[in-house]
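Every protein chain but one is kept in place in this view of the complex.
Coming up: subunit A.
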Amino acid sequence: MSNKKIETQFEIIRTFVAILMAMTLALLIILLVSKQPVDALTSFLTGPFSSIRRFGNVIEMTIPFVFSGLAVCVMFQAKQFNMIGEGAFYVGGVAASFIAVKFLLPAGIHPFAAILFGGVVGGLVGLLPGFLKVKWNANELVSSLMLNYVCLYLGLYMMKSTIRDPNAGMIGSYVFPETAMLKKILAGTRIHSGLFIAILFIALTYLFMYRTKWGYALRMTGLNESFAKYSGINTKRVIIYSQVIGGLIAGIGGATEILGMYQRFQWSALPGYGFDGIIIAILARNNPIFVPIAAFFLAYLRVGADIMARMTDVPSEVISAIQAIIIVLIAAKRFLAKWQHKRIIKNSQEKLAVKEG
């Protein structure tokens, strides 16, 4: 076995150990706080699979998670710790709603145009922290976090001043016309055709990252910026386009979510999917291929916790603890590192022995 294989194996094991430990802790918490721990656990773990509708909930939630996870993957692979996913997701939703309400287009083209516009606006939002970083060396983490609020309030203002429905009884847009909405694809659930867009984007993002020259330049810049620069890669351009693409994917995610799951635009706060994208990207090791698995897992946890909260006396916040532990353990590079190192040494020695023997 090559040492590289050991590393891959080890990453998988590490992820599972982290999840296992987090789940164990959740179990302990449930045992401590609940008067009906068995019920709570059952609904938490098996609830999401207990009916088509509930399983549908998991898939519905997986869709936006995939987009925000992919967005973060692209930015993190370039070592750009840009949190704009949140804001881009939001303005993507606003922009798509605008097209949906303001224009009358045929059924196939209407959502396409709306989602595309959502992506473009998301990309523009992603451009800002990238540009600020390249031009004035402004830390993208800080500027993007701040910009998220700009996105929220600017988006809300734009929505209110253009497509708000005064008779809605809440802050929301006019109801989307039938032509703009994404069709449901499974009876008894709210799973919509955005699922296909999500799958398409997993493939596209993967291809972009590993099969195009732009993806290559992006990865090299992320792995070692000095090396990339020395090799002649225009790292400033990479820093900018990685964040534009991240914003674009998040924007498309927001657009897809709003057209697939809602009758009208009604987000009056940041929906939180952008930050969830960070959890997903960390679980997926920034690799687009693993994003659907990570997104599904997180959606499963969320839906499970939700069911548990509804059916029993355990609040759904328990999963925040689980998430936190998983992230800490996976992000901690030294976690289980000794064990891995020992295996690599043993492997190398065995190889040497074979060579000499």
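Rule of thumb we're sticking to: a residue touches a chain if its C-beta (ideal position, glycine included) is under 8 Å from a C-beta of that chain, and two chains touch if they have at least 3 such contacts; residues count from 1.
We take it that contacts and distances are computed from a predicted model.
Here one chain is missing from view; checked against "Simple sugar transport system ATP-binding protein", "NADH-quinone oxidoreductase subunit L", "GvpL/GvpF family gas vesicle protein" or "Cytochrome c biogenesis protein ResB", UniProt names that protein "Simple sugar transport system ATP-binding protein". Considering the full assembly, A:N224 is the residue among A:N224, A:S268 or A:S320 that touches the omitted chain.
Of the candidate positions A:F10, A:F103 or A:Y216, contact with the hidden chain is made by A:Y216. Panel shows subunit A; residues 2-4, 211-214, 216-217, 219-220, 223-224, 226-234 of it touch the chain omitted from the view.
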